[in-house]
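Beneath this line is the structure, given in structure tokens, with notes to follow.
Presenting subunit A:
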Amino acid sequence: MKILIKSGRVIDPANKIDSIMDILVEDNKISKIARNIKLEADKIIVAENKMVLPGLVDMHVHLREPGREDKETICSGTQAALRGGVTSLLAMPNTTPAVDSIGHLKILQEAIKKGSKANVFICAAITQDRRGEEVNDLASLKKEGVVAISDDGASVDSDAVMLEAFRRSKEEKLLVICHSEDKQLSRQGVVNLGFTSTRLGLRGISAESEYKRVARDITLAKETGASVHIAHVSCQESVEIISRAKKGGIKVTCETAPHYFTFNEAEVLGYDTNFKMNPPLRSKEDMLAIRKALSNGTIDVIASDHAPHTENEKDIEFERAECGVVGLETELAASITELVSNNLFNWEGLIRAMSLNPSRILGISKGTLSAGADADIIVVDPEKAWVARKEDFLSKSQNSPFLGRSLKGCVEYTLCQGKVHKWNS
Partner candidate 1 sequence: MNWARKDLLGLEELSKEELGLILATAESFKEVSTREIKKVPALRGKTVVNLFYEPSTRTRVSFEVAAKRLSADVINIATETSSVKKGETLIDTGRNIEALKADIIVMRHNFSGAAVMLSRHVGLSVVNAGDGWHEHPTQALLDIFTLKEKLGRVEGLNVSIVGDIAHSRVARSNIWGLTKLGARVTVCAPKLLIPPAIEEMGVNVTQDIDEALKNADAVNVLRMQFERDGETAFPKQLEYFKEFGITMERLKKAKKDIIVMHPGPINRGIEMSSAVADGAHSVILEQVTNGIAVRMAVLFLVAQANEKIKNGPFASAQGHPERQKGFEG
Partner candidate 2 sequence: MREKARILDKDAIARAIIRIAHEIVERNKGIDNLCLVGIRNRGVYLAQRLADCIKNIEGQDVLTGALDITLYRDDLALASGQPLVRKTEIEFDINAKNLVLVDDVLYTGRTVRAALDALVDFGRPKSIQLAVLVDRGHRELPVRADYAGKNIPTSKDETVEVRLEETEGRDEVVIVEKG
């Protein structure tokens, strides 16, 4: 089967390509990328005035299976991913059971084999049952295909346990992804600490609870020489700490999510739980700092932190509602709308943050359009505006902060391993 994508603007930072080109896909691989390919093909996708990009790599996704298939399944989550232009994703281990042993890993791998529509990579838990007490058998997990470890949703509180985890992950060359939060400082907070928490009469989560733990995680990683990746950076101080560490030569990378550069705490003033997440939406200054850190490269990656929840868990009293929002289907458009349209990013920068950098950080062979690479390609109409509506989501959950918002940039085709998905908009 030959597929020819014609006349699109191809962006491939890995190969320093940004020009109008054609791409030929043969046997699910990219076989040729050149100007004006004149060849018979089984299928031709005309991409005039469209962007042709490497499929996105989202390194922070909660697929919920096994355990909470009412929120999301591997099948629905990966379909949502493809719709959003995400061809590869990293599944977070906070499932039930958690991915903390070979047995549990096999259950997940089996489910992925059965249900997945996209490339799913697996992040295992750092500690048993994500309790922060006993480090898992990282060597075996690595051998069975795990690409990173994280207790995401929780932080390993004990310095000793975390140090041990870093040491062993260094040996296994496993990336450690840190949910950096000191629960003793964030307590049972539900919104950003400050005027917002005071005004709403809700418990606040201080920026301190995040950046102090970021600093600790980086310090421990430095001691061991392990690779550390800070998940969902939300505040200015964290950015500063990471920036200093990078300048000091420490192997640290980090990510943020579209909600942290699109919204700030003011959105929470109506008690809309679709703006409740952890870490919380911070101040406007923090939001601007995140944008700046993206444009100057301090923040390496945009990931969705896709966290589906049912309406029963979301549409309730603010304090009782679950934390987290869905993001797979809106992350590209949100990033185009907020970053590319505002000239904080050019297309190359966007693709680095959403495809190339996460691939390199995870050590997976994704994120490029090189000849011979898997045919993970998306065709995007960069100008097309659309409104996020509940009924259009493919995810099982619709807890999106972007509902009702107009977004720019629409995925028209997703090719995942050469399989073509055409999206009606």
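Keep in mind that, in the parts below, a contact is a pair of C-beta atoms (placed from the backbone, for glycine too) under 8 Å apart; a residue touches a chain by one contact, two chains touch by 3 or more; residues count from 1.
The candidate set was assembled so that all candidates are chains of the complex that A comes from, given by their letters.
These numbers were taken from a predicted model, which means no experiment stands behind them.
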item	value
Selected partner (touches subunit A in the complex), from 1 or 2	1
Subunit A residues touching candidate 1 - in the complex, by the definition given at the top	187, 193-195, 197-202, 204, 270-272, 274, 311-312, 315-320, 389-390, 398, 403-404
